[in-house]
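Before any comments, here is the structure.
Every protein chain of the complex appears in place save one, which is left out.
Let's turn to chain A:
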């Protein structure tokens, strides 16, 4: 029996020693103050360290300009690369690699002057030929990047990427020509007014032919198999783990760049992200709705409004939604103010419109100025009378419809609220939720297999057209059998006749009015916002409504110590 006691004691000691070993490791960690993990790197500098620490939810899928297709990659590319122009604080295009440009009288030919001091991070000059090469590489028939379509405004692009067309694959027919090393001429199909802003988008960045070819299959797969021409260079890329951007000494405007280092770690869990933020290892964290209440009184709490719109798509394949009174009833039945305050709670704004506020303007006038409050605001009584008129026409007193929504916790929560509001305002209506993962939802939408759907859209380019042309008859994003000739004609003329921009502007405003007021084809819900915590010492990180989310070119750290 004595022996067994001894074994027991030995075992116990072993367990304790294991735990002690773990704990002593911890104490070492506590000794050097890790929160400012970047301290001491630049102690000789009098000012405080210009280091920004960030997190991203996923590994970067692709940094190849010709293939990038996701927000995280666009975000990095926007800061390590530069197009002809770049977006500033208010999303206005400011000169990037191009120092200036001229437009021909008919608005179709843009001549960009490339600045002489623009350089790649390996010292090569950035020339007009780098743009031509990059666009050719993107549109080449072997490249298969899914963002080719965004170049569609350039002459012959749609023919070059279409296998049915005789011009297929003939990139030399592209309307982009290098007149000399510092002059780039781009010819458009139509004189679209937003082209300069579009050149800030990742797909329009230049690529260094000599470098691309020297890397072969390895191009853009690692930090050192890519050359950069933006404010920063990618100095380290640990896949699935982290990446680091440091200031680019070859950048033509390096004097404007104040940050020395940007560290980005992959953190997939919001709870973890917050724990890192609270231990000063992360300077900015996006809050999912369940955390908003907990943090909304925090001094670092902020909200941003994005240019993304959410609305209900009502599928007219279903006879119930073929009825305009039913659609009008749906548009007016939901208390959107309470929805954005109570359910979303993240800076989202209730919307009765499709083209977001503060997104596009002409001569300083916002697109929304004419119909500031939109159409069919919440009005339960009006909704009820429209609903009753609709039911009478349909000869029904009860209606059951299915509501297609995303399967995330937040969309189900939102959809439950919307369904309850609809059922409350519209007697005799029964709504069943059909939550689906993103790809499934898209599939059902494309096949038109839904009654009504919670859908959203963000802009592809800086023009109200990116929202309005979705619903033309048989359009790729219509998928709800909506059709109105008046609306189609207005969109068509705004797309092809760009001689009078003021008139075009009015036509687009009218098209929105027809879509929403006359036809109530979709029921707008809200303009999306985002809640976040930002450390007070992070200054001038600019948020964009189009393209990449943030620019760090002008950002700096002040007051951290």
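One rule holds for everything that comes next: contacts are C-beta pairs under 8 Å (C-beta built on N, C-alpha and C of every residue); 3 or more make two chains touch, one makes a residue touch a chain; residues count from 1.
We take it that contacts and distances are computed from a predicted model.
**Q** Pick, from "Peptide ABC transporter permease", "Fe-S oxidoreductase", "Carbamoyl phosphate synthase large chain" or "Pyruvate dehydrogenase E1 component subunit beta", the protein name that UniProt gives for the chain of this complex that is not shown.
**A** Record says "Peptide ABC transporter permease".
**Q** Using the touch definition up top, pick the residue from A:109, A:167 or A:221 that touches the left-out chain.
**A** Considering all chains, including the one not shown, the answer is A:221.
**Q** Among A:47, A:94, A:420 or A:442, which one is in touch with the chain left out?
**A** A:442
**Q** Taking the full complex into account, find the residue in A:90, A:256 or A:279 that is in contact with the omitted chain.
**A** Hidden-chain contact among the options goes to A:279.
**Q** Which one, A:271, A:428 or A:559, makes contact with the chain that was left out?
**A** Checking each option in A:271, A:428 or A:559, the one touching the absent chain turns out to be A:271.
**Q** Which one, A:100, A:162, A:224 or A:338, makes contact with the chain that was left out?
**A** A:162
**Q** Using the touch rule from the top, list residues of chain A that touch the missing partner.
**A** Touch set of chain A with respect to the missing chain: 1, 3-4, 6-8, 11, 14-15, 18, 22-23, 25-30, 34, 58-59, 61-62, 64, 67, 69-70, 141-142, 144, 146-149, 161-163, 217, 219-221, 238-242, 265-269, 271-272, 275-276, 278-279, 281, 437-440, 442-443, 446, 460, 476.
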